[in-house]
Structures are given as C-alpha cells and as structure tokens.
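Of the protein chains in this complex, one is absent; all others appear in place.
Right, chain A next:
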Amino acid sequence: MSEGISDTGRRIQAILFVAGTPVAAAELAEVLSLPLSIISGEIRRLGDFLRRTGSGLLLQETAGGWRMVTAEDVADTVSLFRDTAQTQKIRLSRAAVETLAVIAYNQPVTRSEVEDIRGVRCERVIETLLSHGMIRIAGRKKGTGSPLLYRTTDLFLETFGLSSISELPTLEELQELAPPPEEKPRKESAGQPKEIGDGGEGMICRE
C-alpha cells in the first residue's frame, strides 16, 4: 500500500488511469462494491494526495465524472511529447463561444432564440457546434414550426473543465465581473492549439 493512499484509493487511481472518459463516482462505487459516500471520500483523499506529493497527474471533476489529467505546470513538456496532446484541444471562435454561452444559459433553446439574444444569425455556428458534438438536438419546441431545441453536451463541459452546468455562475453573478475586453488576446502557450480559420466565422476545429 502506498503511503498516504488507501487500497481503495489506489484502485480508483488505476481505474481512472485506464478510463478514456470521465468516470462517475456512482460507477466507481458499483465497480468497487462500496457505498458512494466512501468512494467520494476516497476520491477527495486521492486528489489531495496527488496534489500534496507534486504528482504530474491530478484528478479533475468534469462532465459529471472524474478523470486523471496532467498538471498545468507540465503542460509544455506534455505538448512537446507527441501530437496527440494537441488533438485534444478544440479551437473556438468568439462567435462559437458566445453562441455556446447563450445555449448553456438558456437550454433547451431554439436557434431563433439564440439569434434573438445575439442579434446575429447563428445558423452556421450552430451547425458547426452540432457537428463537433458541443451541442446536441434535444427535441422540438411545441408551437409554430416546431423548431429544434438545442442543449450543450458533456463534451462542452469537458472542453471548459466544468463538472456540470450548475457550476456556471448565474448571469447576475457575472454582472459583478470586470467587463470583457473588446478582443480577447490569445496567449501563446504550450497547450495552445494551432490557429485555424480567421476566428470570426464560428469555426471550431480539432486538429
């Protein structure tokens, strides 16, 4: 048994190491045949242990589950290691992020409702977001024309490192934030994906 980490913690660590997608605590509880409360405690202790010992891997809660991720301070090394690190990154244009924000806060929402808020046509952006799995069709709205309704997906949560939609601050809370700059500068970094497109046409790319 490793120092500071229980046998259950080691098993959780091993499961999360091999898992390709976030694993829910409930699923871990089922696999390990332990109560959810014990699993939750073990996850917390494992996270503390990894952070305390300066591990290159950390636990991250995202999209309703847990996964092992690399520590932020080793991002440059990982990105140099191989191209697959880059393939995980999705590049989003300003229009795409704004559209996602409107959908995230109003879901399920129709395209015309998104356009009404943004004041611009969003057909292409929505199609692109849809094709890349950031949003999904969640039925049709009752009424004239029965327009499609859209929702964000787990990929959206993973891309923004959110555990769930409820983690988003409310629109009222956002009012207290500093006003956004007119054009958000892009930082050159090891983890930054290569630029594709002009960034203003709702492009979203996996490289």
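We adopt the following convention: a residue touches a chain if its C-beta (ideal position, glycine included) is under 8 Å from a C-beta of that chain, and two chains touch if they have at least 3 such contacts; residues count from 1.
Here, contacts and distances are computed from a predicted model.
Engineer: Not counting the visible chains, the remaining one has a UniProt entry; which protein name from "Segregation and condensation protein A", "Heterodisulfide reductase subunit A", "(4Fe-4S)-binding protein" or "Phosphoribosylformylglycinamidine synthase subunit PurS" does it give?
Structural biologist: According to UniProt, the chain not displayed is called "Segregation and condensation protein A".
Engineer: Determine which one of A:I12, A:L50 or A:L92 touches the chain that has been left out.
Structural biologist: Touching the chain that is not displayed is residue A:L92.
Engineer: Could you list which residues of chain A touch the chain missing from the display?
Structural biologist: Chain A touches the missing chain through residues 17-21, 60, 67-70, 72, 75, 78-79, 84-85, 87-89, 92, 94-95, 97-98, 100-102, 104-105, 115-125, 130, 136-139, 154, 159-162, 168-169, 171, 174-175, 177, 179-180, 184, 187, 189-193, 200-202.
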